[in-house]
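All protein chains of the complex are present and in place, except for one that has been dropped.
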Amino acid sequence: MRVLVIHGANLNLLGEREPQLYGTQTLAEIDADLLETGRKLGIEVRCVQHNSESAIIDALHAARTEYRGIVLNPGAYTHYSYAIADAIAAIRIPVIEVHLTNIAAREPHRRTSVTASACAGSIVGFGARSYRLALHALREMLEE
Amino acid sequence: MRVLVIHGANLNLLGEREPQLYGTQTLAEIDADLLETGRKLGIEVRCVQHNSESAIIDALHAARTEYRGIVLNPGAYTHYSYAIADAIAAIRIPVIEVHLTNIAAREPHRRTSVTASACAGSIVGFGARSYRLALHALREMLEE
Amino acid sequence: MRVLVIHGANLNLLGEREPQLYGTQTLAEIDADLLETGRKLGIEVRCVQHNSESAIIDALHAARTEYRGIVLNPGAYTHYSYAIADAIAAIRIPVIEVHLTNIAAREPHRRTSVTASACAGSIVGFGARSYRLALHALREMLEE
Amino acid sequence: MRVLVIHGANLNLLGEREPQLYGTQTLAEIDADLLETGRKLGIEVRCVQHNSESAIIDALHAARTEYRGIVLNPGAYTHYSYAIADAIAAIRIPVIEVHLTNIAAREPHRRTSVTASACAGSIVGFGARSYRLALHALREMLEE
Amino acid sequence: MRVLVIHGANLNLLGEREPQLYGTQTLAEIDADLLETGRKLGIEVRCVQHNSESAIIDALHAARTEYRGIVLNPGAYTHYSYAIADAIAAIRIPVIEVHLTNIAAREPHRRTSVTASACAGSIVGFGARSYRLALHALREMLEE
Amino acid sequence: MRVLVIHGANLNLLGEREPQLYGTQTLAEIDADLLETGRKLGIEVRCVQHNSESAIIDALHAARTEYRGIVLNPGAYTHYSYAIADAIAAIRIPVIEVHLTNIAAREPHRRTSVTASACAGSIVGFGARSYRLALHALREMLEE
Amino acid sequence: MRVLVIHGANLNLLGEREPQLYGTQTLAEIDADLLETGRKLGIEVRCVQHNSESAIIDALHAARTEYRGIVLNPGAYTHYSYAIADAIAAIRIPVIEVHLTNIAAREPHRRTSVTASACAGSIVGFGARSYRLALHALREMLEE
Amino acid sequence: MRVLVIHGANLNLLGEREPQLYGTQTLAEIDADLLETGRKLGIEVRCVQHNSESAIIDALHAARTEYRGIVLNPGAYTHYSYAIADAIAAIRIPVIEVHLTNIAAREPHRRTSVTASACAGSIVGFGARSYRLALHALREMLEE
Amino acid sequence: MRVLVIHGANLNLLGEREPQLYGTQTLAEIDADLLETGRKLGIEVRCVQHNSESAIIDALHAARTEYRGIVLNPGAYTHYSYAIADAIAAIRIPVIEVHLTNIAAREPHRRTSVTASACAGSIVGFGARSYRLALHALREMLEE
Amino acid sequence: MRVLVIHGANLNLLGEREPQLYGTQTLAEIDADLLETGRKLGIEVRCVQHNSESAIIDALHAARTEYRGIVLNPGAYTHYSYAIADAIAAIRIPVIEVHLTNIAAREPHRRTSVTASACAGSIVGFGARSYRLALHALREMLEE
Amino acid sequence: MRVLVIHGANLNLLGEREPQLYGTQTLAEIDADLLETGRKLGIEVRCVQHNSESAIIDALHAARTEYRGIVLNPGAYTHYSYAIADAIAAIRIPVIEVHLTNIAAREPHRRTSVTASACAGSIVGFGARSYRLALHALREMLEE
Partner (left out) sequence: MRVLVIHGANLNLLGEREPQLYGTQTLAEIDADLLETGRKLGIEVRCVQHNSESAIIDALHAARTEYRGIVLNPGAYTHYSYAIADAIAAIRIPVIEVHLTNIAAREPHRRTSVTASACAGSIVGFGARSYRLALHALREMLEE
């Protein structure tokens, strides 16, 4: 079972970017951790990061025939990219939205996700664990 | 490690209530499943269901000395109970908000959670799996 | 044919409470009148009053197997109790919302009913007659 | 006791118009039924239908000396005709607003009635029964 | 100099309609008064009343070649008739909006005039004097 | 194939009305042009103009058995006539909304069309060409 | 009969200030004209101009015993000075709000008058004639 | 003179709950202090705390015959409980709303009190002193 | 201990201004009463009244070195004067906002206080007693 | 005459993506059809598809010297890309906005087009015919 | 070249007022610095500070003949003084709005400037440097 993890805008700076909010773990460390988690769960995980909205759309499109599910942290695109929302709705495999921080407890504009309604579900606020939980969720969903 | 699962308003009718939305599994079946999941994770799980807002508040208060964490599905109170939100903020143990359905994809009033900002995080849209994932999340959070 | 009449918050003070708005008839008098109306219509009417939101939810749940229909005046819960709205949607028997006063002609917050969309219909503004008309409506609906 | 029933815009197409919403009964059938109901209640019922906002206003004006009460389904004018609302307020006989469907459970723009606050009360969601119940209500109101 | 006075919806009931708001003077009395005022000012006044929105539009259209100016009380159409607003903008003679009551001191929906921006000016709150002042205004405007 | 073209409020003044916005072509010229276009497309075109909202509703109703499709420019009724929107929804033949000017580039109130959602589609901003394009569209739609 | 005319903020620059909007007549010319009009009407007119909100309030207070009525152009204070609105409400003599330009046809913030509801009426859009019409109105009101 | 003090939701955790906001004094200490203040003022004070909305409503109802006045801190119910607001309006003795913290300086949702308009007055932001001041206020109000 | 009482806009007319709302007590009487209350509490009270926003700002600035606390009734400036709010925030002594009437129960614009968040607390709705209670509050706050 | 057709985000999945909404025709089929239509109309059509907002902007910029007009379906960028709107406004050749579905009849966020006001006109709701009609429109516009 | 610098409400307390926001530099120090900067740039700078809205208006009026340009920090008047905005629009010399702090990053009410649209431009967030940059800007603008 293959799963694609897509990290959205500005997540390449994790570890360095506002560490009081996002922690000191780098994206490379998170990805290594997710591959390890994947191995335990019998999931072949691949991780990509894109600052570009259209690169995320292209990745979603391409994944629809190669992967069984997607874990997506759109970054700030969460709050306005109806184009990514349409891409999620356009493909048939489940997409799980994740966020490192509890976006409900931050600035008002972060309280609205325009992509969540197109996703299968969302996991929010657990730091890097949000991704790991999403892998668990996908495995359970796809095994049934 | 003891964890309390609180099911909010109308969840006692699960299995019978709008099954096209909420599925056919009863609350008793979900609770049995959570106890089993808890056993595997080394968590002593207790499950309660309350239609009463104040009973949920009382349960949150009481849990603060007896449990290490809480999994809470407030039901419709999610959308207006600032009193439950205050109760979550008033206690020091982590609370994880869960929802069976993807509330972002339903009626507009379900898109606002007044309780989420007081919680540690939220897991939304995975049916009964939302609860199981919350147990995983709590174990990881509390073990660190 | 059995029908349950549920009076919501503050209706126990009818007759005494703001009589210029709600009239001088007490709830006991209204209930006696409804039993009499029920007898004429061949309906076995039972009346309860609850100030508690969860007591109303519990009454709605319990009624689903014992009654053929429900007449509900949620009182002020009309304007914010999504939990009662969910309870109405969760049961399969018809619920008719009634109000003594014409809520469209009062304060702005009374113009919004969050429960009405889950009901079969509503009858508003006829004083105690609103309840009697609801009994008529239920009998017609259930006889067809 | 004479009562005027005014059917507003597009109600002449009843039976043919969106029957999944409005049923298959024609307006002529509803009117026949209302005359019959009127006979039972000792009410002389007259029914008119107008697609024109000003025809409804004129009918309301004219009725003020010839009828004891009015049953009005303004159709879509419900949602914006302050002119009809003013006409209702300008006459002294009671007007009851009725709707076939539960407008609280339909599109957002149907949730607002600009005419209801000028009426004595409203009966919503019972199909053609809404009119019959309004006749009952008027008889009770006028007999007291 | 010929001037047309157009009274809008429900103004035919003046004198009888909510006299605490609109006074006890009838429309015929107001019109007689306006003809008299016109005579003094050297204005040939003609007065019409229409409950129909399109009759008002037609009157505005027709007046554009026969009259030098228009005094218009749109009644409740003030608050939503963009069609009347367009008719005012479509003709080249000045239109003055008048209201009997101070609409700024009444219900919120009366605070918005969608027609005023297309008019030359407006005179509000002086009872029947509003019309007389509008005649004065037109004479001054047209004499310059 | 017969098609009805309905011109709404104030369009009778075309050519004279705000020519900087609407051009100098009269409605008669546009209608002549549409009949000519119809002949080329094998469509029997009939054109009517109504300032009255209810006349438009009546025309829509009557057309449902006599025409295969309708081209409708509601004029300012576009922005508030839910009654016309209901009439469009009530009939089964396709209605195409057209506007001479690009209403998206004008005043804010013109940006909302309450009728468009009931139509098959809309063609906006091409002057009199909007109508011609609508005839093309109808022929294609009805030929398939 | 003595009447006070109060010109509000920035009106001292009339004639020089945005003449395409406000005309080229200076305030001194308008005042001279108003004194002349007053003489014809038998009104002793006094004119003051204040850029200061509190000076306008003080003038309103002081006028309540010395004048029979007030003509007030609050300038931009129209749109936010609840303190001036309270001052108008606090005194018992009639205040008429006037504006030179048709504020309904200008920027959105100018469409709201917070002072108008406390006034007896308003006259808007007639240039310096607005003031003259207000003197006419006051004389009529006070003579009755 | 007997006065009832009602503490609302989550106030039982005072001293422990977010002490940086609410201070370290416990509810028992506050109540002891209020009894002492009452003794000095000649008021027989009784204090209750309820997390339940309906318990607060019941307490308000019951108090109407036994007490001369009520001091009420509704806790978070302040912001949405129209049912408590109705209960306050339904009884005839004065109710004073108090808050420990300056709710105007906290989260946006705390800026709206739906209960305040039904109260005699409110005292906000003085910590436990808010209650004491309310006792002073009641004594003055009731002595007059 | 010296305390400054600042009465804002229009309060000089107390006793005469809308007595059904504000009572018949004059400002001089209230001030005499406050001096007396101050004497009992060991507070040297000084009272000033300003219709001018900037005079209030200047008084707040000047008071910061001469007084221990301030009691402020901003009058209508409450609802829009961010400049007064900034002045309150700019000084370090506590300011208590008071209102004679229960502003929560009046017009919508009076429900918003832009100054309250900068104050230590507020006391609303007790007539002249609001000021006296504020003196009590200040003494307690400053004595601790 | 050369015309550029730009398909925006997610349109590359046409035929496969939500076929109940967008139909089963692929983009390649639509493009072939447009080239054919172009040939009939004497238009040299070129079609491109971009998921990238900036690629659309670059295409618009480049087209300004090579093409006579543009047909643009921005996809979801319609609803938020002010950058594309600016690009349309920055070039001098006419751009026609098209949509396959009737966006007025879908989710609320699709009812707002931020790009339409910069376009010459728009054609909405005719499936692939929308593009063909736009070619007709461009030919007519450019031939005049 | 003479330039007037106007400091608005509360800026006289700079250095003392909320120094964590506004720094410890006093207004006198800033003014000395601006005179020095002016000397270097060949600008004769004069600085005034007014807490009074009308004093700012008067200063703007007076400056129109004596100065070539104005640097204005309206303080909190920025957010609501349409009267100052009108004064800026009424004079013909350029006005540059400056703010010490980045008002876009503070409370929501500070995000709206009602004066900025009347100014030539604005410089925000650079502390006392904002003023200096404005002098540079004016010199460049006026030299061209």
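To keep things simple, chains are lettered A, B, C, D, E, F, G, H, I, J and K as they appear, and every chain counts its residues starting from 1.
As a convention for this text, contacts are C-beta pairs under 8 Å (C-beta built on N, C-alpha and C of every residue); 3 or more make two chains touch, one makes a residue touch a chain.
Bear in mind that the values here come from a model prediction, so they are computed numbers and not experimental data.
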item	value
Omitted chain - touching chains that are shown	A, J, K
Touch criterion as defined above, residue of J:87, J:104 or J:138 at the omitted chain	J:87
Contacts of subunit A with the absent chain, listed as residue ranges	8-10, 12-13, 16-18, 50-55, 75-77, 79-80, 109
Hidden partner chain, residues of subunit K it touches	102, 104-105, 113, 116-126, 129-130, 132-133, 136-137, 140-141
Hidden partner interface residues of subunit J, rising order	52-54, 57-58, 61, 80-83, 85-87, 89-91, 114
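By our rule, only the chains that are shown with their structure count from here on.
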item	value
Neighbouring chains common to subunit A and subunit H, by label	B
Between subunit J and subunit K, the fewest steps along chains that touch one another	4
Touching subunit G and also subunit I, the following chains	K
Interface copy of G-I among F-J, A-B or B-H, judged by whether over half of the contact pairs recur	B-H
Whole-Å gap separating subunit C and subunit D, where each centre is the average of the chain's CA atoms	23
Gap in Å, rounded to a whole number, between the CA centres of subunit H and subunit E	54
For subunit B, residues contacting two or more additional chains	52-54, 80
Touching pairs among all chains present in the structure	A-B, A-J, B-C, B-H, C-D, C-H, D-E, D-F, E-F, E-G, F-J, G-I, G-K, H-I, I-K
